[in-house]
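Every protein chain except one is present and positioned as in the full complex.
This part shows subunit A:
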């Protein structure tokens, strides 16, 4: 079940990652369900085509019917016939700060999710298990808020220019020095949007004649940046070091496809924590491979910065490696710091090059001052420079919450993917009807979850993704676990065939009493 690897002393701690196999019966029934939905989809499309039923989706005007079709109807088959039916679990409107509990606007649909109407009622104190609020800095009270409000009165909200023109404030310089100190690198540069950090900077680093080796399950921003750069892209299997080594060997031995010249640069793109699987990258092995084959490493720590490591410095600290081994350390401020934007850290020459050559620096608006103040205060808090141990407590609480939540879910019998230490917890649902049912049942019990289906995951492996936060107290987690137990029995979600033996060191609280009653 648990793969504990001690790879020649590269790993200083056990690496427990598990992806339990889909049970055969569940896979067959999932395909049956998708088959039924496909048949009904064809039927409804037929009725819509022959005007027996009203067509709600976009279509051309009568005069344009003879032209080349504007809307590719077949490609949207899945959207029209499955996504629309369970659409009420997504895009729910929130009307308060996304902390541990959140307020939601209630909405109804009278024509099976094609249009929604808000009833005007607010569902208060929904437990929020979907926000990327790992350290709990998404708050509207406290020191972050005071400081951000002061900066707002001083600088205003907008920057109104790009970084290279008039958008370079003194706060940007201060923030970049702090980020460099936090990560342990020579210099850093910040950008207004996390997605654009990846997609606009990879084209500046690699070009034609270079090779990009990217993980199977990389985020859309990395894929977009890689495609925009024009380099050759080769994919290795998710977190599989043998596959990566084979690709590296082939690249060095055979060179470019037709001319057999050596590649100008080989760049390996990996993420710290993969948000759909909850797995952590095997960084010691990647760094060893990178050094052996003399290639460069681009590490996207969007979810792992602040969430892993003893002091929250990310996946590099989690494995005890040297930050200088990673050539380009990228991350975002959206997840653990409660703000917005992204950064890239590395050697001074690299950052100076990016200041002139990055598309984001030339064309995109820079970070807004109150957002920067939020990042500054939260980062200082995590580092402990504001004089309290609040930051360190948050990081520790997150680690405890993560381990507790994952262990309890596994004991209950759910199939959970990913590494033991990652705060992203995917719970497998598999069947398409259960995606909609799960979202609705949890909302009835006042818990908000994020469910994910086909385009983001393989077709049979749909899941519900929980993001554990330091803002969740033990009582909140226990409530969620109790409701999950009920919903798991109601919807028959406990597929796991490996029953974990409950550890004897379980904390002695009310939940233990409840379970010994039956």
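We take it that a residue touches a chain if its C-beta (ideal position, glycine included) is under 8 Å from a C-beta of that chain, and two chains touch if they have at least 3 such contacts; residues count from 1.
In the analysis below, contacts and distances are computed from a predicted model.
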The complex's invisible chain, by UniProt name, from "COMM domain-containing protein 2", "Phenylalanine--tRNA ligase beta subunit", "Nucleoporin Nup43" or "Serine palmitoyltransferase small subunit B": "Serine palmitoyltransferase small subunit B"
Options A:217, A:233 or A:433, residue touching the unrepresented chain: A:433
Selected residue (touches chain absent from view) among A:40, A:90 or A:118: A:40
Interface residues of subunit A (partner: the chain not displayed): 29, 32-34, 36-37, 40, 43, 82, 85-86, 112, 431-434, 436-437, 490-492
